[in-house]
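Here the complex is missing a single protein chain, while all its other protein chains stay put.
We just call them A, B, C and D in the order they show up, numbering each chain from 1.
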Amino acid sequence: MTENIYLPRMATIQSMRPETIDITTFRVTIDGSDETERFEYKSGQFAEVSVPGVGEAPISISSSPARPGAIEFSIRRVGELTNALHELKPGDKIGIRGPFGNFFPLEEMEGRNLLIIGGGIGLAPLRSVILNVFDNRAKYGKIDIIYGARSPQDLVFTSEYEEWRKVDNTRLCLTVDRGDEKWQGNVGLVPTFLKELHPSPENTTSITCGPPIMIKFVIEALNEMGFPSEHIVTTLERRMKCGVGKCGRCNIGSKYVCLDGPVFTLKQLKEIPSD
Amino acid sequence: MKTSSKEVQDSVKKLFEDGRISHFIGYEAGSDSLRVTPCFLKSGQTVSRLVWNPLCANNLAKYLLDLRKVEGKVGILVKGCDSRSVVELLKENQIERDRVFIVGVPCSGIVDGEKLLAVLGISPGDVVAVEDGGDAFLVTTREGKRRVRKEQVLRGECLVCRYPTPVIYDVLLGEAIPSLPWVRDDYSLVRELEELSAEEKARYWNRELSQCIRCYACRNVCPVCNCPECIFDKKAPRWLSKANDISENLVYHLIRAFHVAGKCVDCGECERACPMGIPLRRLNKKVEKDLLELFGYTAGIDVEQQPPLTKYQVGDLDEFL
Amino acid sequence: MVNQKKSKVIEKGRLTELLDKLTQGYHLIAPVQAKDVSFRRVESGSEVTLDYINSVLSPKNAFFSQTETLFRFFRDDNRGFQIEPCVEADREQVIFGIRPCDARSLRLMDMVFNGQYRDSYYLDKREKTTLIGLACFEPDETCFCPTFGIDPASGEDVDILFSDIGDRYLVEASTEKGAALLDKFAGFFVEPRGDEEQLRKARKAGLARMKKLDVSAIADKMAPLYGGDYWDSIGLKCLGCGICTYLCPTCHCFDIGDVNLDEGGGRFRCWDSCMFPEFTLMASGENPRPNRKTRIQQRFFHKLKYFYDRNGELACVGCGRCIRYCPVNIDISQIIEEVASGKAGND
Amino acid sequence: MPDIKEVQTEFKPKILAFCCNWCAYAGADLAGVSRFQMPTNVRVIRVMCSGRVPPELVIRALANGLDGVMILGCHPGDCHYSEGNYLTRRRAHVLKRLLSYIGIEPERFQLRWVSAAEGAKFSAVVKEATDKITALGPNRWVDKK
Partner (left out) sequence: MAAPRIGVFICHCGTNIGGIVDVPEVVDYAKKLPYVVHAEANLYTCSEEGISAIKEAIKEYDLNRVVVASCTPRTHQPLFRNACADAGLNPYLFEFVNIREHCSWIHMHDRREATEKAKELVKMGVAKARWLEAQEEFESGVYPAAMVIGGGVAGMSAALNLANQGFEVHLVEKEPELGGRLLKLNRIFTINKAPDELVDSMVKAVQGHSKIKLHMPAVVKAASGYIGNFDVSIDEDGQETSVKVGVIIVATGAQVLEPELYSYGKLDNVLTQLGLEQRLKDGKLGEFQNVVMINCVGARIPERPYCSRLCCMTAIKNAALMKEINPKAQVYVLHRDLMTYGVEFEEYYRKAREAGVRFIRYTLSNPPQVMGAKRVEAVKVYDELMDMEVELSCNLLVLATPLIPNADNEELSKMLKVPIGDGGFFLEAHVKLRPVEFAMDGIYVAGSCRWPADIKESIAQGYAAASEAAIPLRQGAVRVEAITATVDPKTCKGCGTCVLVCPFDAIELKESKIKGLEGKIVSEVNAALCKGCGLCAAACPNRAIQQRGFTDMQLLSMVNALSGKR
């Protein structure tokens, strides 16, 4: 018998770290010795996370494969399954299938500068990239991270920013749509902020992930700044079920987001329908 | 069916010309000679597409819901049963009376294609045209003209139709038909089942409803199933499992029968749409019969009539066991 | 494929007996008469009808059931779950009477369920199934399988082909699996009398009239229609029901759901349809295909372009079910013709 | 789908009763205060009015495998909200006939009137329903044959 692609592996929630009012980072290990280590994934991939009896949803992995020991998912509660996940506690069991999908082409980016642009929960898969490249710092040039959320309370991974900023030749630029009394950073939308920062396209690959509307305007801005479409990397979001290209709902044109994505270069996107 | 396609075309053309409608929903020839298909016009120039013949089964009233937001008035062709659906849509405030222009056509029955082929012993490709010939249909086949008595080949709902003439219209094309000669017992189909034992009834409906593939055609084709989000599609709470099994199929069909209670006008579209041939009218007719017997109610007659389950009389039947 | 086609013959009178025998060693799935004919699991040969052009439901249910349990789970005391995969049927199955168009659809479905990720639920059943086809000599008005290079009287996609030639069936095995089955039931089959090929040829005469559409460059012709208003009136007409997708032998979309009981529960998959609004509705409330126009466009693009782009085949076998059963007469053959002839241009 | 229900040896029907807060629920309370002993098969869900119980809930309960469903409301004329029970009565007539039409025995869905003062009637209704449904045997919502 070949492996059953629909059977989840049991995993245990080791810890739950609240990021915002509705986003929590789940630290998870797969049950059985070595199983967590044998879950080989790359930055940008997702897994189907399930609560038996409730359902399953594709969740991008926010931890870095370079830091083994546990797998992390940063999950916003929006639907039935994510609600159920948020109602669990450390020690509870969940199901994991995966890893699925493609990944950010980090190897191709070696030797290049990275411009990482995230919005809201979109920072989750980018965090996997960020931690990954930090652990392989020598292979990459300058790293610019531009991240924005609706308000200071909506920023995720805030506890790690200090550490990120300490990494060599790395810049973290934050922005929020609406600030508050305490907020001293930039106020404004990510694409606007990006234009203000005006990073150079030279030898630079940009990776962006966030709400569709943000991605749309970020890409426009990158185009204006002269980034070639093969060096604009982004992710797409569609409703998925099986995660393995069978159930038929996540296609955009001939591409299945779960199988051929979620990571696409702008060059690839130009070849598929725009819906 | 004294009204001809030509009359429909002329009348619609005039409506466009006079600026009385901006859209029209009618029928046009289908992809074979036993079918028609809904036709949407935005001008009088294309009225020649319109047809009216004994194959025009579709209840077009449902499309009024899709055209609620267009500019101008929407004209629609309705038969008796379709007009009763329009009444129900008006009752439920789903359409506005002054935003629709109702073109009524008296209808003396729609052909059941399968019955026709069986009676004539021919295949679909042999049929060229079907016309109304009073108490019979005139069928033009490749081999010549044939006459078939209507009672033999009418759709089920037409055999018990008490409203051959639209009950509401702005213009009526052709002469009103007071009644259809073949209509006798409306509820024989229901009575037959009522007389069975509980076990036999369960077996019957289990057998029929186990065939359901839950394609929701019966719901989607039904003009009075017009909720923007059907309770069967809701996730919280979930009334119905998506898993298709006989138990859930029963839940689906019972709740649906209840949801159309007092609104169903027996246009027969659910049964016509069902690919699995489930006798859905038998379910709806049961509720229709009970509402008539218990509360003297018939749906789709009068816009002012209050739905039977939203009111009561102190003297309503009070026996339960 | 077996190199040497070994033709046999079975007298019509012995068919029921053969089917009875088959039920003893196999799960036999065969056409059964309800209001229309459907493929069902049968317990005896007498349940089977052969008086049909094609069934309302294709036999895809035998490989990809409308509802199928993927696994069950039981809660344990330690906040955990025991997962128990669903045991596959232990018996081999035979599908008797499958039409060549439907048999071809399985080849298309294989492309979906096989590949980088193997869908063992589908593939295991596929492997355990012997297909006995029934040559089609009297196609329906709505049939247009030759469009897709299907010969309705051929056994290309089946293991064994039965051809009705009057008082007998001509029986040909086209695979090892088919030949093995024939050997196993050799007692039912006799040597041909010699006139079989001739009889079959005569019966095939009617097939020449079958609709064959030009789909040579259909995928390319579809591309510019994307987003165009050609789909507006079709979308308006469409009721958004699932008939076309559920009856289609090549449609494979499904949903996955859970059952939650006190003791445990399970996960199932069930057919789903791209015609339903919730199909692509995301938890966030966003829906990339928010209306019937975009959904019906997806259906035809999937059949006539996307599937082709991925697999080099069109996802239609011309069985005509969606045409026959669409309550509003949306006709894929008409759409193919309009696209092929350029009539489907955007005004 | 997974059917992990254990097989019961002795049939003990499980019956659900939706009780109107003002009459039947109070009647049930009175039955308790009066220590009227009755079968244990009935479980009460309190609603403010019998008219709050939609047919979907009754159908769902029966489909879930409960052996009987009762709606217990105020006597005609006594509705706390003046007319809720009259609407319930209409709905229940139609639902009961529809259920019976698909083979669900009429005893499995009952609408009964029990006032706040009728503790004894509440217990009688419970007993009667339990007896009748026990005699019918398990709810065969789905014909297993």
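Quick note on the criterion: contacts are C-beta pairs under 8 Å (C-beta built on N, C-alpha and C of every residue); 3 or more make two chains touch, one makes a residue touch a chain.
In this text, all values refer to a predicted model and were calculated from it rather than measured experimentally.
Shown chains touched by the hidden one, complex as a whole: A, B, C, D.
Of B:Lys13, B:Arg35, B:Lys73 or B:His259, it is B:His259 that touches the chain left out of the display. Touch with the chain that is not drawn comes from one residue among C:Ala34, C:Leu199, C:Leu261 or C:Met282, which is C:Leu261. Screening B:Gln94, B:Gln152 or B:Thr298 against the full complex identifies B:Gln94 as the residue touching the chain left out. Think of the hidden chain as still there; on chain D it touches residues 5, 14, 16, 21-23, 25-26, 28-33, 35-38, 40, 43-49, 51-54, 56-57, 60-61, 64-66, 74, 77-84, 87, 91, 115-117, 123.
Summarising the interface, chain B meets the missing chain with residues 92-94, 226-231, 234, 236-237, 239, 259, 306-307, 309-311. In the full complex, the hidden chain is touched by chain C at residues 260-263, 265.
To be clear about the criterion, only the chains that are shown with their structure count from here on.
Chain geometry summary: the mean Cα position of chain A and that of chain B are 51 Å apart.
Centroids built from CA atoms put chain C at 31 Å from chain B.
In chain C, the residues touching two or more other chains are 67, 255, 257, 259, 261, 264-265, 268, 272. Each of the following residues of chain D touches two or more other chains: 1.
Per the touch definition, chain A reaches chain C in the complex via residues 1-8, 10, 50, 52-57, 78-82, 91-93, 95, 212, 237-239, 241-242, 244-254, 259, 273-275. On the side of chain D, the complex with chain B involves touching residues 1, 55-56, 59-60, 63, 76-77, 83, 86-87, 89-107, 110-112, 140-143, 145. If you check the complex, the residues on chain C that touch chain A are 70-71, 73, 79-81, 83, 85, 112-113, 115-121, 226-227, 252-261, 264-265, 267, 269, 272, 274, 279-284, 286, 288-289, 294, 298, 301-302, 305-306, 309-310.
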